[in-house]
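One structure, pasted below without further comment.
Shown here: the complex without one of its protein chains, the others still in place.
Letters are used for the chains, namely A and B, taken in the order the chains are written, and counting of residues starts over at 1 for each.
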Amino acid sequence: MFGTGLLKGLGITLKHALDTFADDRKHVPSRYQDSVKGGNGRRVIEQPITQEGLLTIQYPEERRLLPERFRYIPMLIWDTQANEDKCTACGICAKVCPPQCIWIVRDMDANGKPVARPAEFYIDAAVCMSCSFCVEFCPFDAIKMNHDFELAVYDRYPQLVYDKAELTVPVEYYAALWPTQWAAEEEAKRQKEAEDKAKAEAKAKADAEKAAKAASAAAAKPAPAAVEAKASAPGEAVASNGGVVVASADGGATDEAAAKKARLDELKRKAAETAKKRKDGGA
Amino acid sequence: MEDSPATNFQDLKSTQTQNYLHDTIQVPDDLQANVMVTTLDKVYNWSRTSSMWPLLFGLACCAIEMIATAASRFDLARFGMEVMRPSPRQSDLMIVSGTVTKKMVPAIVRIYNQMAEPRYVLALGACATGGGPFKEGYNVVSGIDTYIPVDVYVPGCPPTPEALIYGLLKLHKKVERQSIAKVSWYKKNTSEFIPIPVLGPDVFDPRQVEMIREYTLGAGAVRGPAAAEVRVLPQLLTADQKAHLEQVRARYLAKVKQPA
Partner (left out) sequence: MTELVAEAPVVEQTADAAYPYNNVVPGAVIGRWAEGSDPALVVAPDKLIALLTHLRDQESYDFLSSVTCVDYSAYAGKARAGIKERFDTVYHLYSTQKGGGHINLHVRVPEGDSVPSATSVYPGANLQECEVYDLYGIKFEGHPNLRRVLLWEGFNGYPMRKDWKEAYFEEENKPFKNRHPAEGYFWHEDKLPWGSNSTYPEGWDPESWQTPISYVPVSQAPEGLGYDSEKSNVGAVGELDTQSIVVNLGPHHPSTHGVFRMLARIEGETVLALEPEMGYLHRNHEKIGERNTWLMNMPFTDRLDYINSMSNNLGYALAIEKLANIEVPERANYIRIIMAELTRVVNHMWSIGFILNDLGALQTPALYAIEEREMILDLFEAVSGSRLMCNYMRFGGVVRDLPAGWLEKAKYMVDTRLPNVLDELDRLITGNEIMMARGRGVGYLSAKDLIALSVSGPMIRAAGVPYDIRKAQPYCIYDRFDFDIPTLPESDIFARYYIRLLEARESVKILKQALRDIPGGEFLSTRDKYTFRPTEGEAYVRVEAPKGELGFYVVSDNKANPYRYHVRAPSFINLNALGPMSVGYKIADAVVVLGAIDIVLGEVDR
């Protein structure tokens, strides 16, 4: 009969409307009570798979619970205990990056000898494809994927060319974002240390002379006291690094942006000069 | 679940959205005293931000996320944006959602020109922002801002629906700073017509014709790195044509050499 199909369809939409209404009434006055996780005044919603339909996430008042593996733009890890970059400027991330959006400049010491630390580290967020190959292949766990997606800005350049200061986050931040993976990495590290220790002990038993050597090597590692002394600094490091990240994404810090622009312009000018030189030399 | 990532995430780093939840409209300094205009501004901007109709305009992958943003879960209707207009004449906001190719860019510029003021542009995703992963490609424009002015850039590949909403809030913020007394679109002839790019041997901007000519026809000029090896003259010019071009070029050079 003509019209039955339409009536059936309208019935389904009506049922949807009533179900949604009933579902909302169930949770009055506090909507999504079961899913609320709290945190800084914004509710975090995780819809249980058993709940029918789909909950509307009222971003920005609420947010979706992001899974641990969520990836957006990479971040660099700052080892707060050792008070140094985890990155050794080996450049593997720059090599594996499919759109080639990572630039690393290795740092030099006072004598002009390269050291295992990046002086500059840039990621062009206007090119990055969030593939997380850099994370996969980093041998030092120094680069990880950030969950922060609130990165919209009014100017592309230089705001979206993230430099080292903007990319760096303390290791605690990473541990909070990726708890499972962080725990696994820590466990692996502990195991490796234990193995090393066991090896060293075995060696010590076998050879007294080598045992002495092993002891000296252990002494070369930062003594507990030294770690303690540095540990007073980390709080500061966290604040400064975390602070920069926030300020940069804000886009309001015009002085900083101007300074960065000047710095980048200088680098670009240098690059143009080298390119020209190379070209002239080649021709 | 007390140790869920989200909780600590929030503790460690407060996000900027907080500002948007509780911030009032900023009033330009010189208008502080003018209560009527500021009140009017509030109403004006409130109505504009609450009914900012986007252009129904999907380019690539990011368009899927744009549709997801408009769908039930993220629900752009909460911002008065559920009405996506296919016609540029009726829309306020162009969300450039995806890779801008050279073949498409004339159409995009034309659509932008057809939009009525006030109009806003949001570059969604890495490709629209700066070319993205396809930047090196021969048919890809490195960012739509090469041709049309962009108000907000949303990086990410692809940006999640939340990231897009954050970008929209950022745009609302920008709109709220505007004052009805100062905006340009009530004055005469202020709407800028952007010359439509032309598909030649490669896409070119009519505004850059002089510059391009200087490089393609000038002797010993710096060319693109690849130009010298593989590009050949499409046709040989006659002596008359050459002389004419030389004259044009000389005129242009004389013009650009004049002190500003």
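In this text, a residue touches a chain if its C-beta (ideal position, glycine included) is under 8 Å from a C-beta of that chain, and two chains touch if they have at least 3 such contacts.
Predicted model only: the values in this text are computed from it and were never measured.
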For this session: Touching the absent chain in the whole complex: find that residue among A:Val44, A:Ile77 or A:Ile104.
Result: A:Ile104
Exercise. Pick from B:Ile95, B:Val141 or B:Leu169: which residue touches the chain that isn't shown?
Worked result: B:Val141
Problem set entry | Residues from chain A at the interface with the omitted partner, ascending | 2-6, 8-9, 12-13, 16, 47, 49-50, 53-54, 66-71, 89, 91-92, 94-98, 100, 102-106, 122, 124, 129-133, 136-137, 145, 180, 267-268, 270-272, 274-275
Problem set entry | For chain B, residues in touch with the removed chain | 56-61, 63-65, 67-68, 71-73, 86, 98-99, 101-104, 107-108, 111, 127, 131, 133-142, 146, 157-158, 160, 198-205, 208-209, 211-213, 215-217, 222-234, 237, 245, 248
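The rule is simple: only the chains that are shown with their structure count from here on.
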Seminar exercise, completed: Cα centroid separation, chain A vs chain B, in Å, comes to 28
Problem set entry | Residues of chain B touching chain A in the complex | 1, 3-18, 20-21, 72-75, 78, 123, 126, 129-136, 143, 145, 150-157, 159-163, 165-167, 169-170, 174
For this session: Could you pull out which chain A residues touch chain B in their complex?
Result: 37-42, 44, 54-61, 63-66, 68, 72-73, 98-99, 124-130, 147-156, 159-160, 172-173, 176-179, 242, 245-246, 249-250
